[in-house]
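Here it is, the structure, as C-alpha cells.
All protein chains but one are shown in place.
For clarity, chains are labelled A and B in written order, and residue numbers in each chain start from 1.
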Amino acid sequence: MKVSKSYRIFQIINTIIMIIIVAATLYPFLFLVAQSFSSEKAIYNGEVTIFPVGFNIETYKSIIKQGDFLLYYRNTILYAVLGTIISLFSTAILAYPLSKDKLRLNKVITPFVIFTMYFGGGLIPNYVLVNSLGMRNTIWAFLIPGAISTYYVLLMKSFFASLPQELEEAASIDGLGTFGIFIKIVFPLSKPIMATMVLFYAAGLWSNWFTPFIYFDSKDKWPVALYLRQIIYGATSTNEISAGLDQAQSIAASVKSASMVLMALPIICIYPFIQKYFVQGMMIGSVKG
Amino acid sequence: MMKLKRVISALLVLAMVFSLGACNNKEDKKTDTDSGTSDSGAAATEEELDYTFGLDTTFKSDEPITYSMMYSDHEIYPYQENWLVWDKIKEMTNVSFDLNIIARADYDDKKSLLINSGEAPYIIPKTYDESAFITGGAVVPISEWVQYMPNYMNFVETYQMEDDLKQITKSDGKYYKLPGMWEVPAGTGSEYTLVVRKDIFEKAGVDVTELEKDWTWDEFYDCLAKVQNYVGGNPIWSDRWKGDSLLKVVGQTYNVPAGWSLGDGMQYDAETDSWYFAETSEDYKEFVTLMNKFISSGILDPETFTQEDATAENKFKAGETYVIGSNRTVLSMYDQGLKETLGEGNYELYSIVLPVAKNNYQTENSRLENGIMISQKALDELGEAGFIKMLRFIDWLWYSEEGKIFTKWGVEGETYTVDSEGNYTLNSDITYNGLNPEGTKQLNVDYGFSNGVFSYGGTLDLAKSMLADDLKDFCERLNSYRTIKPLNPPVVGDEDQTEEMNLIKTPLMDYVKSATLQFVTGQMNVESDWDSYVASCEANNSQRYIDMYKEIYDSQK
Partner (left out) sequence: MGKKEKSMEKQKRKEEVILMKSAKVPLLKHIRREWKLYAFLIIPIAYYIIFKYLPMAGNIIAFRKYRAGGPIFGIEWSGLKYFRQFIRDRAFWNAFTNTLIINFSYLLVRFPATLAFALLLNEIKNVRWKKFVQTVSYLPHFIAVVIVCGMVKELLSTSGPINAIIKAFGGEPISFIQLPEWFVTIFVGSSVWQALGWGTILYLAAMAGINTELYDAAKVDGANRFKQVWHVTIPGILPTITTILILDIGSIVGSGGVFERIIMLYNPMTYSTGDVISTYVYRMGVGTGNYSYATAVGLFEGIIGLILVNAANMTSRKVTKSSLW
C-alpha cells in the first residue's frame, strides 16, 4: 500500500514521542534495578545511575535467605491466581446481563451497583461483617469482600454491549442455552476485555497490602505486598520516630529497591502473555473459527 | 434447570465453607477463654494463687497460659517465631502469647480498628496516644488496678512518678495505659541533638567542647559560619526528620513549642501560673528569626524541611555536610557510613550539647514513654482473679528489674555477662547499636531482645548500661551542663471540650506550621508579615482556643 508523505512524517514524530516516553518510564526503573545491585556506599555517594556501582547480589541473597520471603511469595501467587478467577467470574456474570438492553430491571440494577461506588460502609463495619462471617484471618477475607470491582463491571458491560448481537441470536436459534451462549459465544469474543480484567485484577491483588493488613493476624499469611510495605515505609508515625531508641532506624536503600524489583518482576512478566490478546483482528478470527 | 441447581449447590458449598470457618473461629475463642478462666481458678483467693509473683519473685503460672497481644513488628528485626525471648518467657513464667502481628508503620491504624470493632487482644502495647479510646469503654482504666502490681508501684514510689502520671490522667481522674517509666527523661537525658564533624570544626578553629557548656544559638551560628568559611560555599548542614526535630529542640530553648512538640502551641508560665499561646509571642519571633538566619546565610539547607531522611543522611555519610540531627541509634549509622566513605580515623563525630536561648533546660522533661493499654475484654473474659494474674505477669515482664534486664540484655551466659561491679557486657559475637561492631549476630534480629515492644523505661543505671562510650560521654556532659525543666501542670478538658478544641486546633496549628516554615525559609518576612500572621491566627479562632484552655485550667486549679 502506498503511504502518504504526511503519514511518513507522522511516523517519524510518533517514533520520537515513543522514544521520549520509553526513556522517561524506563530510566527510573533501571535506576531502581541498578540500586538493588549496588553497594550502600555507592548509593549514598550518589554514584548510581542506571548501572550498578560496586556490583553485588548480596542484597538479593539476604532477602531470599530470609525464609519468610519465599512464603510471602507463595501466598501472593496463591491469592492472585485464586482471587483473579473468583473476581473474573463474578464480574463477568454481573456485567453480561447488565449489558443486555432488553432486561428491563437493568434500569434499577445498574444504579444499584453504581451507588456503591460513592457510598461505602467504612472500615469498621466491614471489619465487623467479615469477622462475624468467620472469614477473618482466612484467605476468603482477602478474596471475597473485594471480589467485584464496580468500575471493572461497568467497563466489561460496555464491552459486552458493543458485541454484535446477531451472533448470540443466531446461537440462540441454533438451540444454545443462555449459559451456553455466554461460554461458547460471548467468552471467546471477549478475549481482549477478559485479558484486561485478568491483568487488572491480578495486578490489584498482587499489590494489595491493605486488605491483608486489615484481616490477617498472623504473619504466615502475609503477601509480598505487605512485606514490601513494611520494608519501604518503616516508621511513618511521628510518635514512633520521635520516641527515639531503636525506632528511628531505617532499611538500607538497596534492600528497598531489591524488594521492589522482586515484587514487580513476576507481574510485569505476565504482560507479554496477556498482550497477544490485544492484537487486532483476533476477534473476527475466533468468531469465524 | 440443571444449571440453576448447580448454581444453588455451589452456593450451598460456599455457605458451608464459610460457616465451618465461623465455627472454627468460635471454638478457638472458646478454648481461649476456657483456659483463661480455668487456669486462674474462679474461686482463687489471695491465699491460694496458682502462680507466684512479687517484688523479688519471678512471676510463674502453675499451668501454661496464653494471653493475646498486639505486636508491633519492626522491619529491622522482623518477628521470628523461634526467638530466644519467646522460649525464655515461656520457660520462666509459663506464659505464651497469642500474637496479632502488625508492621509498625500501620500499627496505630490496626489498633484503632481492632478496638473499634471490639476485637482487641488483651494486651495492647506500644501505645503513644490513648486519648481516642478512653470514652468508649473498650480499654480498662488501669489506674484502678495498679495496686495489684508490686513492681510498678515500687517504681512509682521510688522515683516519685506521681506528677508524671498526672500528665496522662484524664478528666475523670483515671489513666488508661501503663506507661513506660524512666528515672531520667528519655532514659539518660534528652537524646535528640545535633552531631557535628569535630575534625572539620577543629580545622576551622572551632572548639565545641569548651563552647558547648553555655553557648547561645548566636555563638553557634558564628561557629558554623567559620566552618562554612573554611570548607567553602555549600550548605554545611542538611537536616533530617523534615526539620521537625530541629524545630523542636531549638524552639524549646526559646520557650516555643515547635516541630514534633508543637501540640497546640500553649506554653505555661510558672511565674504567673498561667498559660499563653506561644506561637504569637516575642519569643516565637526571635526563634523564627534565628532559624531564618541559618537558612539565609546558606548554612542550613532549606531542603531540610521537605527532603527524605535518607537524602539528608546520605549527604552527611558522603562527607558533604558536617552537621546533622541525631539520636542514639542513627549516630551509629552515621559512624558506619563515614567509616566506609572516609575510612576509620579520618573523621570524628561529636554529639553536641545544644545551645541555649531563654532557659538552660534540656529538650525533654517527660519521664513517661509509650505504654500498654489493657482491653476491657480481658477483664470480661478472664474474670477478676484471672485479670489480676495477667496484670502481675505484665508487672513482672515490663516493670520488674529482672524482667527489664531480661528483655534488654537477654539471658546471662547466653547473650551477656555481668561482672561483680554490675557492668554488663554483651557476648563478643553479638552486636547491638554500636556495641561489638564486629559481632556476627544481632541482639534484636537474632534473639528478639532489646525489642521496642518490651524494652523501654527503667533506671538510669540500666539505660546507661547499654550505651557505647561516646554516648555515655554525651549523657554526662548533657546532664551536667543543662537542667531538666519542671513539669507543667496538666490541663484536661472533658469529652465535649476536647472535641470542640480539636476542631479549632487542627486548622489553627496547620496554619502555624505552614507560617513557621515560611518564616524560616524566607517565603514570609518576620517583620513585614508579622501583623498579618497574628491576624490569621486570630481568624483561625486562636482566641477562643486560649480562652477555653484558660477556663479549663482555672477550673482545675
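Definition applied: contacts are C-beta pairs under 8 Å (C-beta built on N, C-alpha and C of every residue); 3 or more make two chains touch, one makes a residue touch a chain.
Just so it is clear, the structure is predicted and the values come from calculations on it, not from any experiment.
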Residue of B:144, B:510, B:538 or B:551 in touch with the missing chain, whole complex considered: B:510
Touch with the omitted chain, as defined above, among A:53, A:71, A:85 or A:124: A:124
Contact footprint on chain A, counting only the chain that is left out: 4, 6-7, 10-11, 14, 17-18, 21-22, 24-26, 28-29, 31-32, 90, 93-94, 96-97, 100, 102-107, 109-122, 124-126, 128-129, 144-145, 147-148, 151, 154-155, 157-159, 161-164, 169, 172-175, 177-179, 182, 192-193, 195-196, 199-200, 203, 207, 228-229, 232-233, 256, 260, 263-264, 267-268, 271-272, 275, 277-284
Those residues of chain B which, in the complete complex, touch the missing chain: 3-4, 7, 11, 112, 115-118, 120, 129, 131-133, 135-139, 242, 301-303, 305-308, 310-311, 376, 498-499, 502-503, 506-507, 510, 513-514, 516-518, 521, 523, 540
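Assume only the chains that are shown with their structure count from here on.
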Chain B to chain A touching residues, read off their complex: 3, 17-26, 73-76, 78-79, 99-108, 110, 113, 116-119, 128-129, 186-187, 191-192, 241, 244-245, 248, 260, 309-310, 313-314, 317-318, 327-330, 333, 337, 340-341, 369-370, 433, 444, 450, 452, 456
Chain A residues within the chain B interface of the complex: 40-41, 43-46, 66, 68, 123-124, 127-128, 131-138, 140, 177, 179, 213-214, 217-219, 226, 229-231, 233-251, 253
